[in-house]
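All protein chains but one are shown in place.
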Amino acid sequence: MEILGNLNVIGYGLAAIGPGIGVGIVFGLGNQAIARQPELRGPLQLNIYLGMALVEALAILGFVLAFALPYTSS
Amino acid sequence: MSANAHVLAAEDGDGGLFTPGGPGFAPPTTDIFFPPPIVEFGPFAISKYTVLLALTVVVVLGFWFATTSKMKLVPSRWQSVAEMGYLFIRDQVARPTIGKQGDRYVPLLITLFFMILVMNLWGVVPLVGQLPVTANTAVPIVLALIVYVFWNVVGIRKQGGWRYFRDILFMPGVPWPFYIILTPIEVISTLIVRPVTHAVRLFANMFAGHLLLATFAAAGFYMFNPGAPDALLGAVSVVFSGFAFLGFFAFTLLEIVIMSLQAFVFVLLTAVYIGGAVEPAH
């Protein structure tokens, strides 16, 4: 059986697993923190988006590399 | 994107779903992000992106000039919308991240926010746009580069060049053996990864979202085949394409949220970087 396609996309998919979990943790714990101390909503939200941006960097690098690296189809 | 998808579907030939001998489904490729240039002169080309950029300038400035030309103490509806936009950037982004000096950088932040927002939203405006300007790498790169240069200049001017780079290279308050590991990481993450991710985050979100929408639209057009040889299969194909278009509209709404969010995140990160440059590292 022949499988066609870009192997880089699989690489990107693997690279997105970690950041996906990370972003989930960031937002989950962020919401928990807001639920515990609603008066700190502003700074917490800021930190949530900051953490999301930092965690997301890895997935973005994977995305770039998926396009940037040369590939050979089978 | 639907127009592009329609073109793609038409290029598939007269096949379509359930038609024997059809060419099969060809999902939209990255080619939809390269509209043909309208005018070309030397290295420059006026393409759809350029036109939309100009329209962005017109829309942003038109809105702001219209709402702020005759400002009153008791605001009208549109004036209060504009003031809300200004206060949002100032109170939610600039002041919490940069601090007392945040008001000085509001013009830059507000420019970035509204420019990126409008450029993103071109992706869901039918007929005129259907192509987010930020899905072209050049635009986020330009903006991220401006921000990168800006916060470095701010840091050097506020803290002095030597001290600024010393704080980046050698994080204060860390035992010296850690510098062997920490310094390369800091250099890479602060001076290289930061601007790259700053630009690519915006680009990748818009690019991927737009490709997703285009795929849904193309699939909808592909599956819409009431003239299939079997009448029953033709009806089924219509139902299938209905699902595809339902997905298309749902993801369009999601895209609008993501477009606003990415504009906000871009501006927020800009403010955080500037704030880190203004205040000496702790």
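Should a chain be cited, it is by its letter among A and B, assigned in written order, with residues numbered from 1 in that chain.
Note that in this section contacts are C-beta pairs under 8 Å (C-beta built on N, C-alpha and C of every residue); 3 or more make two chains touch, one makes a residue touch a chain.
One rule holds for everything that comes next: contacts and distances are computed from a predicted model.
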{"item": "Protein name, per the UniProt record, of whichever chain is missing from view (\"ATP synthase subunit b\", \"Response regulator transcription factor\", \"Menaquinol:cytochrome c reductase cytochrome b subunit\" or \"ABC transporter permease\")", "value": "\"ATP synthase subunit b\""}
{"item": "Which residue of B:97, B:136 or B:159 touches the chain not shown here", "value": "B:136"}
{"item": "Touch criterion as defined above, residue of B:73, B:181 or B:257 at the omitted chain", "value": "B:73"}
{"item": "Among B:107, B:160, B:184 or B:242, the residue in touch with the chain that has been omitted", "value": "B:107"}
{"item": "Touching residues on chain B - with respect to the absent chain", "value": "30-31, 33-34, 43-47, 49-50, 53-54, 56-57, 60-61, 64-65, 68, 71-73, 82-83, 86-87, 106-108, 110-111, 114-115, 136-139, 141-143, 146, 207"}
{"item": "Where the unshown chain meets chain A, residue by residue", "value": "64, 67-68, 70-71"}
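What we mean here is this: only the chains that are shown with their structure count from here on.
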{"item": "Where chain A and chain B are represented by their mean Cα positions, the distance between them in whole Å", "value": "17"}
{"item": "Touching residues on chain B, where the partner in the complex is chain A", "value": "92, 96-97, 193, 196-197, 200-201, 204, 208, 264-265, 268-269, 272"}
{"item": "Chain B-touching residues of chain A, taken from the complex the two chains share", "value": "42-43, 46, 49-50, 52-53, 56-57, 60-61, 63-64"}
